[in-house]
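Apart from one protein chain that is not included, each protein chain of the complex appears where it belongs.
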């Protein structure tokens, strides 16, 4: 199985087109000084407000997405006593139950890991230029955010 | 690899004496209606307040621990729109970097998963009768909680 | 009356075994069990203010009533972790 490319700081920021292996990522990131590893997986759900989803397609502005993922990781390490951060986003067609985005945060203490990881995924969903198109039995739709919460305002 | 025993509700509560496979547990628990899977791993850290830890030993009051783990899972499902819960605790000797407790919470939405999973681990640490003894180079110590925060008060 | 009491963690180590059988003419509450235990194992003295008591795997207190056949357990507070 592949391994994730760690930066000099040990952190991982990757955009992939195949399955995300969060167990592997967590193993690579967890260090002896860690007491808590928190792993978030964003998963393709079989419905949106009751409407049955068939599959999703993710598209990204890759170099900017990677840059923003790195910025989020750096923010995490500035604001919290986080040891290691991993953010991996998948693009392309994803089936129900597959992981579209994975975030791993390790820390000596669990509260730190929870707060930092929650901030990380919320921020990924706001500022990382990746979009999803949802395919239903009777049509398709681009899922777009609320402009009023956009990062330039 | 072993699989985890799921209750009728699909949830998993186990006490084990070998490695916890959180990837496997997460895979077993994640359902098509889930949009977020949150995985918490409590990991054996190499130090406590700077004092170098060699390894830990966990001891439990097993039937009551299992009962309390189930209670926590039921509370989660009552209070939050959580789909599936898995709580697995390991007993015996654990080395640095090994996972002592793993919690998986799946939900349609990520905020729910974060809140419920954080509550779960905080409550495990308060009411599940499992103790750890920490072994240092020059001694050993039982790690005990604060009685004023004890569950009967 | 005979009552079996399970002990855990540091309390188990101090007493030296994980299950003790206590005998007393009458044991009505957890407090009676505790009094019997500390009479038999003086080393547990001074420990009492920071112990948890359980009857049939539920947290109890010193006034909780007990009967023959109940499963009693006494132990220190759980680790709590550091957040």
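Some points to look at:
Should a chain be cited, it is by its letter among A, B and C, assigned in written order, with residues numbered from 1 in that chain.
Following the convention adopted for this analysis, a residue touches a chain if its C-beta (ideal position, glycine included) is under 8 Å from a C-beta of that chain, and two chains touch if they have at least 3 such contacts.
Quick caveat: nothing in here was measured; it's all calculated off a predicted structure.
For subunit A, the residues in touch with the chain missing from this view are 42, 59-61, 63-64, 67, 121-122, 125-133, 142-147, 149-152.
To be clear about the criterion, only the chains that are shown with their structure count from here on.
One finds 23 Å separating the Cα centroids of subunit A and subunit B. Remark: subunit A and subunit C have CA centroids separated by 48 Å (rounded to whole angstrom). Those residues of subunit A in touch with two or more other chains are numbered 35, 110-111. The multi-chain contact residues of subunit C, meaning those touching 2 or more other chains, are 81, 83.
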